[in-house]
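Here is the structure we will look at, set down as structure tokens.
Note that this complex is displayed minus one protein chain, with the remaining chains in position.
So, chain A:
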Amino acid sequence: MSQPLIEEHIARTATGDREAFGRLYSLTSAKLFGVALRVLNDRAEAEEVLQEVFVKVWRNADRYRANGLSPMTWLITIARNAAIDRLRRRREGQAELDAAEVVPDPAPGPEAHAVAGSERERLAGCFGELERDKAEAVRRAYLGGETYAELAAAMDVPLNTMRTWLRRSLLKLRECLDR
């Protein structure tokens, strides 16, 4: 996917260019739908999230330049955040039902075994330097939208311990990624 092309379509979308917006959709909707689907695991909800995402993109395209993100990161972040918001709302509705049976899931997802691409290797390498359950907690926060309270419950540790672990892990991760 060509980043400069996507960037140009975002810039033109910011001027109200519907055709550019349509091209942006053609180029990126499958990736963003893939992200929403992975987070939500529900096609109907992922579709609604996709709609939210592109409405946001149309309305906020003029603000893209100010944020310093690469164009795909900007789009993926909007999609991830919208999907997480929805997932959290869904979980709030279920929280009482499930509170008693939260089970830790230490198995890393397939993305932990990332292979090709130097960016991914770098990321996987740095995640690999963390203890396994800590790396998993960071991943679950990003892809599962889990809060400190949820992570603490899942890993059966006090909330403050969880927070301290995760914050230390973030610092280690950042040091590794900046190396």
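Things worth noting here:
Here is the rule we use: a residue touches a chain if its C-beta (ideal position, glycine included) is under 8 Å from a C-beta of that chain, and two chains touch if they have at least 3 such contacts; residues count from 1.
Keep in mind that, in the parts below, contacts and distances are computed from a predicted model.
Think of the chain that is not pictured: of "FtsX-like permease family protein", "DNA repair exonuclease SbcCD ATPase subunit", "Glutamate synthase (NADPH) GltB3 subunit" or "Regulator of SigK", UniProt labels it "Regulator of SigK". Against the chain not displayed here, chain A makes contact via residues 12, 15-19, 22-23, 25-26, 29-31, 33-35, 37-38, 46-47, 50-51, 54-55, 58, 67-70, 72-73, 76-77, 80-81, 84, 110-111, 114, 117, 119-120, 123, 138-139, 141-143, 145, 147-148, 166-167, 170-171, 173-174, 177-178.
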